[in-house]
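Only one protein chain is missing from this complex, and each of the others stays in its spot.
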Amino acid sequence: MTAIPPAPSRPRLAVFKFASCDGCQLQLLDAQGRLLEIADRFTIDHFLEASSRDLPGPYDVGLVEGSISTPADVARIHEIRGQCRFLVTIGACATAGGIQALRNWASAADYAAAVYARPEYVATLATSTPIAAHVPVDFELRGCPIDVGQLVELLTAVVVGRRPRVAPHCVCVECKARGTVCVAVARGIPCLGPVTQAGCGGLCPACDRECFGCFGPGPQPNLVSLTGFYERHGTPRDRLVRLLRSFTPWADDFRTESDRLEAADAAANAEPRP
Amino acid sequence: MSCSAAIGPPQWLAKPDFQAVIDALVAAGHRVVGPRVAAGAIVLDDVACVADLPAGWLDDQDGGSYRLRRDEAAGCFDHVVGPHSLKNFLFPAREPVATFIRDGAGWREQPLVPDPAPLAVLGVRGCDLAALAIQDAVFLRADVADSTYRGRRAGLFIVAVNCRRAAATCFCHSMQCGPAAGPGFDLAVTEIDDRFAIEAGTTKGAALLAAVATRATLTPCTPADTAAVRDVPQALGRWMHSRQAMPGAAAPRSLDTTDIRDLLFGNLEHPHWAAIADRCLACGNCTLVCPTCFCHSVEDVPDLSGDRATLERRWASCFTLDHAHMHGGGPRPTTASRYRQWLTHKLAGWIDQFGTSGCTGCGRCITWCPVGIDLTAEVAAIRAADARP
Partner (left out) sequence: MNVFRVAPPPRSPWHGRPARLVDVEPEAPGVATYRFDCGGPFHFAPGQFNMLHLPGIGAAAISISSAPDAATVGHTVRAVGNVTHALARLRPGAGVFLRGPWGKPWPLDALCDRDVVLVAGGVGLASLRSAIVAVGRRRGDFGRIRLLVGGRAPADLLYAREYPAWVRADIDIRTIVDRPAAGWPGPAGLVTDLLAGLDFDPRRTSLLCCGPEPMMRAVAAAGRARGLAATDIFLSLERNMACAAGLCGLCQFGPTFVCRDGPVFSHDRIAPFLAVRHL
């Protein structure tokens, strides 16, 4: 582990946006009392969603929202990396390519032609990819959107000079900690909680919904065992593929498993019926 | 448990009059929690009246599966254990254990806010009473003061229940922890038809029963009644030992505990650990629902100013990578090694550490495992292919 020296007394903070819905930036603005604490402790020098105050870098901490989806994005993220001492990607788009990475299974050109009257004016890449596929990233905060508590933990850690604590466990730990009844066990709803990185506090299962995996794969996820159990208990493969391809479809473990299930489904459907 | 842990003969209490028990507990200053239907399961939550209890509900449990079903004939306590246990209250998932504020170049301790009210829990079963005794052995040591647990434990009032039904995941009979409620309860109830037989296990329980008597009618049981009351859990125990399915009830699990410490410690390199790891998600659910698992981490949580820090205790699980984390990586990097740690600790190492098994046969780890891994089957597999010389 590298040592993180404590930040200067009032570190300079910048927030950048790429292909995204702005929801993670809104989480920061929605931090309410904690936002005031943050503004007290940091100088917010670039955060266009929040303020017209816009001072040039270099910055001590850069928070980057969104995925890389255009040629201009590629150039800009390299420039930003050079401006930020500690670069943090925030959210499913920045850390995994986001929901827009569904395009990676299709043709971006076909989409552009279907959506835009003059697609030739649209400069886009064929894929949506995470920031870390382009520049080195010092830390990542997952989720769609990110969790305010984790963001404050990150900023606190920067202030006191330690590694931010992001638990290396799955969502189930948070469900059990808040006393949520497991939706998979008690209702038979296929849930990605056991293979998804914690951090949300077990939000969706607490609202009687399955985990959609928006924090991406947890450490050492055993996807084959979990999807196999769901399949044996009646969930069709195509539903499992859709579950894996939602908020972080391009994250390695989820992508590999959805591709495996899709191939298995195709092979099964190709078999001649008796 | 064949002999009763009661200190007096049972007395009859009409079911609606169980309200008097709740009222007497509230009058004595307790927060009363008990079984309630919520989110598709029977959980432990605040109970204000008899109607809050899950009469008419049964739970079907199996590996990775829990379903409630309506059964008008089911009594208030004919469900078995749900996802919660006493652990959720006495050793909560997160709690502050100390707070410090900066004082010049050093730090000064701030007192903790005490719990608002002592707790009374309704419907505690034999397995969970045994689990309470096991957690007591961990947290109530003479040489170490775990003040938060100790404080809550001192105020705890337990209304136990003698089981008359077992789920397919139950194996308390194998662990000698049930189905009769063993020692440790203040009051115990046995449900028969439209009445409860209620009896005291402690002087605290007897005092509460005296308060109940001022609010409702308690009728002494005859010797024949008492024998019938005692036979309720004993009949269930005989059936559990028989391992036969009955109409509407799958046979319960069972675990052969013969020589189990040496069996497991003698098979640490058994290939079956890797076979389990093919299925195990290392999600930690088994440890989190286990009523005896006590591992915890303590995080220093500073506020953003850096001038105040809270030591926060959090449940830990031997299935997570940070459990045994050290510089250069933890000692158990594989799921096989972490499952082995859990099972050998629970069933073998615990005996060295505390003189008892860490398992009470409640079956929660089987039900709430998302892929239905069954420790009784895994132990049986290792026993069947015992690799000891």
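In order of appearance the chains are A and B, and numbering begins at 1 in each one.
In the analysis below, a residue touches a chain if its C-beta (ideal position, glycine included) is under 8 Å from a C-beta of that chain, and two chains touch if they have at least 3 such contacts.
Quantities reported herein were computed from a predicted structural model and do not represent experimental measurements.
The chain omitted from view is touched by exactly one of B:45, B:71 or B:299, namely B:299.
Which of B:14, B:98 or B:211 touches the hidden chain is settled by the complete complex: it is B:98. Mapped onto subunit A, the footprint of the missing chain covers residues 1, 3-6, 160-163. Although one chain is not displayed, its contacts with subunit B can still be listed: residues 97-98, 100, 102-107, 109, 138-139, 141-147, 265, 268-269, 294-300, 302, 306, 309, 311, 316, 318, 323-327, 330-334, 336-337, 340-341, 344-345, 348-349, 351-353.
Basically, only the chains that are shown with their structure count from here on.
Against subunit A, the residues of subunit B that register as touching in their complex are 38-41, 43, 64-68, 82-84, 88, 93-94, 278-285, 288-289, 299, 302-306, 314-315, 317, 319-322, 327, 335, 367-368, 370-372. Subunit A meets subunit B in the complex at residues 1, 34, 37-38, 40-41, 152, 155-156, 159-160, 165, 167-170, 172-173, 176-188, 191, 193-195, 208, 219-222, 225-226, 228-229, 233.
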